[in-house]
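Written out below as structure tokens is the structure these notes cover.
This view holds just a subset of the chains, kept in their places.
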Amino acid sequence: MLKAAIVGASGYTGAELALMVNKHPELTLSGLYVSANSVDAGKPICELHGKLQGIIDMPVQPLTSVEEVAQQCDVVFLATAHEVSHDLAPTFLENNCVVLDLSGAYRVLSEGFYPQYYGFEHTHSKWLDKAVYGLAEWNEAAIVGADLIAVPGCYPTASQLAIKPLIESNLLDDTQWPVINATSGVTGAGRKATMTNSFCEVSLQAYGVFTHRHQPEISSHLGREVIFTPHLGNFKRGILATITMKLADGVNQQQIAAAFEQAYQGKPIVRLQQDLPKLQNVENTPFCDIGWKVQGQHVIVVSAIDNLLKGASSQAMQCLNIRYGFPMLTSLL
Amino acid sequence: MLKAAIVGASGYTGAELALMVNKHPELTLSGLYVSANSVDAGKPICELHGKLQGIIDMPVQPLTSVEEVAQQCDVVFLATAHEVSHDLAPTFLENNCVVLDLSGAYRVLSEGFYPQYYGFEHTHSKWLDKAVYGLAEWNEAAIVGADLIAVPGCYPTASQLAIKPLIESNLLDDTQWPVINATSGVTGAGRKATMTNSFCEVSLQAYGVFTHRHQPEISSHLGREVIFTPHLGNFKRGILATITMKLADGVNQQQIAAAFEQAYQGKPIVRLQQDLPKLQNVENTPFCDIGWKVQGQHVIVVSAIDNLLKGASSQAMQCLNIRYGFPMLTSLL
Amino acid sequence: MLKAAIVGASGYTGAELALMVNKHPELTLSGLYVSANSVDAGKPICELHGKLQGIIDMPVQPLTSVEEVAQQCDVVFLATAHEVSHDLAPTFLENNCVVLDLSGAYRVLSEGFYPQYYGFEHTHSKWLDKAVYGLAEWNEAAIVGADLIAVPGCYPTASQLAIKPLIESNLLDDTQWPVINATSGVTGAGRKATMTNSFCEVSLQAYGVFTHRHQPEISSHLGREVIFTPHLGNFKRGILATITMKLADGVNQQQIAAAFEQAYQGKPIVRLQQDLPKLQNVENTPFCDIGWKVQGQHVIVVSAIDNLLKGASSQAMQCLNIRYGFPMLTSLL
């Protein structure tokens, strides 16, 4: 049994991770942590997340000694803020823990990216160089040997899974940028009290246009420019991404279907659709549903995920399963 | 034209009041105010409430000199916290303003009530004695001559309009307490950022059981005990109250119908229903819909209002219309 | 491995049952059925319920020969209309199947009840006499030996679990009827297209007041009269029931707490709360959360369940686990 710790257990992704670790036959939950000054420190996790009552009653402890926690676990999930993950990961790694980081701190292999988009200097280039991007369906080989896995963001997961097959098969026109319009549930903004997240203020709107951190994450991993427009929707969980792309000359329906089928054959978490996906089919599931329509020289691909699961926690667990050679779907369904 | 000021214009009821004052042919909006240390001070009201854009762009000003504001208006709406209203009302009254207070500060004609339920000593007994309770359909005669009108709370409005006709007609069994179960939209908690109001945390639940301030407000004005259980619902506006009561011996359907019809004849804001009310029919309207069912010795009465309108702002405006002899529905529809 | 069939697999409870049977280590899904003339006959279940894609793709077959289906399974779940269940159960029973009926057809052990509340004559008194009411926490002993288990309705489950401990401990005043106000998500109305269920028409309202079938189901199993007022809420899943009761003379807080604790000790599906339950904590879970508040001679108990799970499918599975001696929580979490 591997001992798994979760740092950042007070948030929504932390709660999902706790449920999955608890259910996993090869893992034992060694500890739940929050930052030392959190108001939640010391409370049972099921008091923060009522749905965990009767399942997990372990307290979330203040993370006072990182070293000590690192020595008591084999694997750690960092469901923490970007800069916190940046700071914590090395200590865990130096203590031979496998780190699954759900923040953006190790997602892009270029230090220069961090001051510009995340507002801090990246000072762990050694580890950044070794980090593996945990887009599970596309990076299995690298994940197998990884000690530091940077689990992709929610929008980047929905977007890349929808676009990558067409890029890999060279089906897109290079001169026009894919246009990604995506709508996320409010859990995407984290568990906190803000006017933006206030029930009475939530209403469909675009935000972070041209400035959202996930745009460069998507661009850098796809290797091409995209236009990414995130929206806040009036629902709790899920992301629906609608992506409009221009096809290369002469590309036909069959080539597109073939590209998707080839990319996701044997990948049970991606469910290719006859029709277009509907958000509720993926809520509370680890799946990514993808459908598309073609007309003339354009293709519209729609993908749907649960932002807290395939967009965060269940993808982290997929990566762990790959890393340790456990059956891919263990504890996911 | 009467000059009307609104104090507490940054909140949801303040915005509704501003719209109604703006539309009222006999009123001119003389000023919008917030407390001097509010982060909203100085902003145009339409920046706080986007739906007011193109309609009202007056700034909400810090309330630095109450005296000065009082001298510049004929009528003031206090959409402020209980203790703030308690403190402000006398200055306005002494400057000959008519005060429509939407807080609880002058609703119950007993000083002893305030320390217990509102947490402050009432020190304006002179004005408390003169305050008139603004339950518009039941208190017209007193409202006509009033200078200080205490507009009822949202739950008390929905509850009393449903229960009072049966009490006035002596149709209820005295030995059993009416059981009021009511569900309110989240605007009822005000415009602010709290975990309770956070989009992801809102989910149907009871709260304030046996301790909500509206229980004694209802009881004291009905003159009898009630059991009042408020709930928070996953919607923005509206209150639905379901009230279960035991009938006095031998009371029949016809007597109940007669009691309601007599109570609300010529009262256009109360719409008696053949069937039971549905919340969305009253959303964004000044109406109170009431329906009921009888079986054996029990009657169930259901009432529905928009908590921000009949439960606050439009009832205040009804009171103003009554006070000044304007047609009852002016600016309400 | 027991072979389990599901009749009525096109509905929401059918889909939940299919997921649980699929996950259960002691069950194998032998067939999914719908009535022979259903428009859904022949379709893969994952086409009807998109969330089942990648998990179960078995078609829902037209139920042409009940006899034949009965011979091919050990256990059958009837997620069918009341009269359909009434007609189907005997054939399955005569073929030695264990029947878990999720309809009302065998819930009340009095034939006279059916014409009055369900609109049909009950013609299988032999089986009705043998039917066991599947309120899992209260009826384990009888369920163990049962061949026909009548799984309780959703409202009756939420209501009885909240009231029964107080009745069993003789804590209630006999002269006043418990007042049950409950709000259900729209899935409670089944998977079908009606104006009432239309997205734009759904809005909090009471319905079926004094006439809902669940009132006599609750009354007959509690052995006392109740007033039951169901409401339709603007959410998909879940029931919150708020129950107001008068206590017998001299009953105190400790007695009430003791009654609940004693009733549900060792019953992991009922989670007693320090505070009052919130609906979302039980959504997509098999739990029933119960909390209460006492003041003077009144107690208010609030219970919350997922109407499709503890209110239907997961309670059926609990009964199956009890019936066959499988660990209580198998396939529930």
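For reference, chains read A, B and C in written order, and residue numbers begin at 1 within each chain.
We adopt the following convention: a contact is a pair of C-beta atoms (placed from the backbone, for glycine too) under 8 Å apart; a residue touches a chain by one contact, two chains touch by 3 or more.
Note that the structure is a prediction, hence the values are computed from the model and not measured.
**Student:** Enter the number of copies in the whole complex; the displayed portion holds 3.
**Tutor:** 4
Please note the rule applied: only the chains that are shown with their structure count from here on.
**Student:** Which chain has its C-alpha centre farthest away from the C-alpha centre of chain A?
**Tutor:** B
**Student:** Using the touch rule from the top, point out the two chains with the most contacting C-beta pairs.
**Tutor:** Summing C-beta contacts for every pairing gives the maximum at B-C.
**Student:** Specify the chain with the shortest distance from its C-alpha centroid to the centroid of every protein C-alpha atom present.
**Tutor:** Central chain is C.
**Student:** Calculate how many whole Å lie between the centre of chain B and the centre of chain C, each centre taken as the average of the chain's C-alpha atoms.
**Tutor:** 40
**Student:** Centroid of chain A to centroid of chain C, CA atoms only: how many Å?
**Tutor:** Roughly 37 Å, centre to centre.
**Student:** So, what's the distance in Å between the C-alpha centres of chain B and chain A?
**Tutor:** Taking the mean C-alpha position of each chain, the two centres sit 46 Å apart.
**Student:** Could you check chain A for residues that touch two or more other chains and list them?
**Tutor:** none
**Student:** For the complex, which residues does chain A have touching chain C?
**Tutor:** It is residues 23, 50-51, 53-55, 268-269, 271, 273, 277-278, 280-285, 287, 289, 333 of chain A that touch chain C.
**Student:** Taking the touch rule as given, give the residues of chain A at its contact with chain B in the complex, in rising order.
**Tutor:** It is residues 12, 186-187, 191-195, 197-200, 202, 234, 236 of chain A that touch chain B.
**Student:** In the complex of these two chains, what residues of chain B are touching chain C?
**Tutor:** 176-177, 179, 181, 183, 201, 203-207, 209-210, 227, 229, 231, 233-235, 238, 240, 242, 244, 246, 276-281, 283, 293, 295, 298, 300, 302
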